[in-house]
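One protein chain is absent from this view; the other protein chains keep their places.
Our next item is subunit A:
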Amino acid sequence: MSNNQVSDSNVDSSETGQTSSTPNSPDSNQTHFGFKQVDKAEKASMVAGVFHSVAAKYDIMNDLMSMGVHRIWKRFTIDCSGVRAGHKVLDLAGGTGDLAAKFSKLVGENGQVVLADINNAMLQVGREKLRNKGIVGNLEYVQANAEMLPFPDNHFDVITIAFGLRNVTDKDKALASMYRVLKPGGRLLVLEFSKPQNEMLTKAYDLYSFHLLPKMGQLVANDSESYQYLAESIRMHPDQETLKGMMETAGFEQTSFHNLTGGIVALHRGFKF
């Protein structure tokens, strides 16, 4: 994979310095960055730093870290999307575009897919990868913050956010923004790390993610800190029931979740009616 030389000035502080309160922190100006408490205004640029740093090696690391299983999680997400020819799909925090690539084929030439990500470096890697695969035509790339989506109301039939929500500073605001741009009858799918449902699995998983994962990050991407952050951010992410509740608060109906790989990952689904 070619090295990425993109200068990354994607985080506009006026976009990220919101003042709404977060359920994650007692101090409304603070939020978590992995296990650390940081200023809310800072989190987005710190997250950007992480993904800028891992962008070029992101796909390889994804396969390594999940032992290829992330492909199956993503397939399941697409199977649950109900996507059809002609649909408009938003792949939010889409990164290097695994889901967007598939959606582009499924919606066909009369459909439209938007790959949106806050991080320019990730988008660039995604764009290069999908172009090389010959995926052009119905796919657009948009640099955007999930908390304030630059799309009209009632616009998309399907929105997916895969392994993205946990990085977002104000998740409630992001969910509300997704609700706004979703068409009535449309659905949101959130694929995200969650809470393993079994104690043994939790222990093995902790061992793996706090010890092995940063080492793998060091070896392959020469960046153990970013992978330490990933492991920590996974633990700080709301569990299955909490996220379901947050989706309901944002207005989603018929919400449900499906545990995958013992709850290491969960797919949440909600509709707008």
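In the analysis below, a contact is a pair of C-beta atoms (placed from the backbone, for glycine too) under 8 Å apart; a residue touches a chain by one contact, two chains touch by 3 or more; residues count from 1.
Simple rule for what comes next: contacts and distances are computed from a predicted model.
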| item | value |
| --- | --- |
| Record-based protein name (UniProt) of the chain missing from this complex, from "Sarcosine oxidase subunit delta", "Transport permease protein", "Carbohydrate ABC transporter ATP-binding protein (CUT1 family)" or "Ubiquinone biosynthesis accessory factor UbiJ" | "Ubiquinone biosynthesis accessory factor UbiJ" |
| Selected from A:Lys36, A:Arg71, A:Arg131 or A:Lys215 as touching the chain missing from the view | A:Arg71 |
| Candidates A:His155, A:Arg235 or A:His258 - the one touching the absent chain | A:His258 |
| Chain not shown: contacting residue from A:Lys36, A:Arg84 or A:Arg131 | A:Arg84 |
| Subunit A residues touching the omitted chain (full complex) | 67-69, 71-72, 75-76, 78-80, 82, 84-85, 102, 105-106, 108-110, 134, 258, 260-261 |
